[in-house]
Structures are given as structure tokens and as C-alpha cells.
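Every protein chain but one is kept in place in this view of the complex.
Let's look at chain A:
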Amino acid sequence: MSRPNAPLVPTAWATIGPFFPNTFFREGDNDLTRMAPDAPPTAQGAPMWLTGRVLQEGGGPCVNAVLEAWQADAAGRFRHPRDPDWQQADPGFHGWGRAWTDAEGRFAFRTIIPGAYRDATGPRAPHINLAIIGSGIMGRLATTIFLPAFAEANAADPVLASLPEALRPLLVAQPDGLAEDGAPRFSLDLLLRGDAATETPFFED
């Protein structure tokens, strides 16, 4: 039951249910480029949008799902002591954002194209970590999104490459025109449950 030498066991997760307060969301929460809603966006990196839909079994929209995004800055650094270069991380870039899905299951994040970096597992391609919580979801559904412009880096990324080859395209967002602010938009759908060829790959936390 409990693990050796662990005095405390992490609290059991539960779903957010259908009533996660929409008043928790404020304008700018889905913008990773700002330290605060009223702060200017970072000057480093190329702006982009990550958009898409969260879909449930059968392909219908997953309404009121909450997505949390986390990524490196334009130089591939995380402002957290677990990154050896964290003190050089972009001080104007937050890297975290939260969005929720509308009646069509749509979400959108404004961010910058994340930087590549190397860690002990190998060369990491630019990527955005996403976690989905929602009504009926009893934990975090965690996945990682890649970008199509970095085909060579994607092929060498140890996490993406660990997936069966046929599933890798499901985690690569596709170009989807320009957003209103002129920044390129990359889009993909996240299918929470489906057949083996179309269900989004999720990772153990």
C-alpha cells in the first residue's frame, strides 16, 4: 500500500466536476508570454498561438475542460531551480497558462515558439506541455505538443521518438493560418478516448 519510508501518501485526485468556476478565468490567463495579465509580453522569441479542440469518445466536444500549459522560454530555459540555467531564463516570460474549452471544445493559448535544449535524455525538440482536467477526468491527462517546423529535431526528441511511429503525428500541431495579432497559429485536436489510431497519446506523470 504505502511506499517504504514515505510517511505521507499524496492525496487522492478527483474530477473538477462540471462546475469549475468560470470566474476563476481572467483575460490573459491563457497568455504564457506575460508575467501578469497587465504586464507586457516578453520581447524574446517569436509569438505564436496554440489552438485546437478537446474531444471526447465519439468525437463530440469536451465542454468546460481546463488545459494548463507549461513550456521553456525562447532559449529553452525554465525559470525553476531544476533547470541548471534557470537564472538566465527570460525574466519577462512566464511560461504557464490556463485555458478552458468553449461549447465546441475549443481552446487557445498565446505563447512564443519554445526553445530547444539538451538534457540527460538527449536533444529536446521545442515542445509545449499540456495537462487536461475536466468533468469525468479523475487525474491529469498529460501530453506534450510539438511543432511542424522542427521535423529533424522532432525525429530526434527522446519523448516523441519513444512513441510508436504511427502515433507521433498526433502530437505535432499543424499550421493554421495567422491569428488576429498576426502571429502564426498551430492547431491540433486532442481526442481523449478513441480507437488506437486516433486517441491522443498521453504520458504517465
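Simple rule for what comes next: contacts are C-beta pairs under 8 Å (C-beta built on N, C-alpha and C of every residue); 3 or more make two chains touch, one makes a residue touch a chain; residues count from 1.
Throughout what follows, contacts and distances are computed from a predicted model.
> Quick one: find the hidden chain's UniProt protein name among "NAD-reducing hydrogenase subunit HoxU", "Na(+)/H(+) antiporter subunit C", "Sugar ABC transporter permease" or "Protocatechuate 3,4-dioxygenase subunit beta".
"Protocatechuate 3,4-dioxygenase subunit beta"
> For chain A, which residues reach the chain that was dropped from this view?
1-3, 6-24, 28-29, 35-37, 39, 56-58, 62, 64-65, 68, 70-72, 78-83, 94-98, 119-121, 124, 127, 129, 131, 133-142, 144, 158-159, 162-163, 192-194, 196, 199-205
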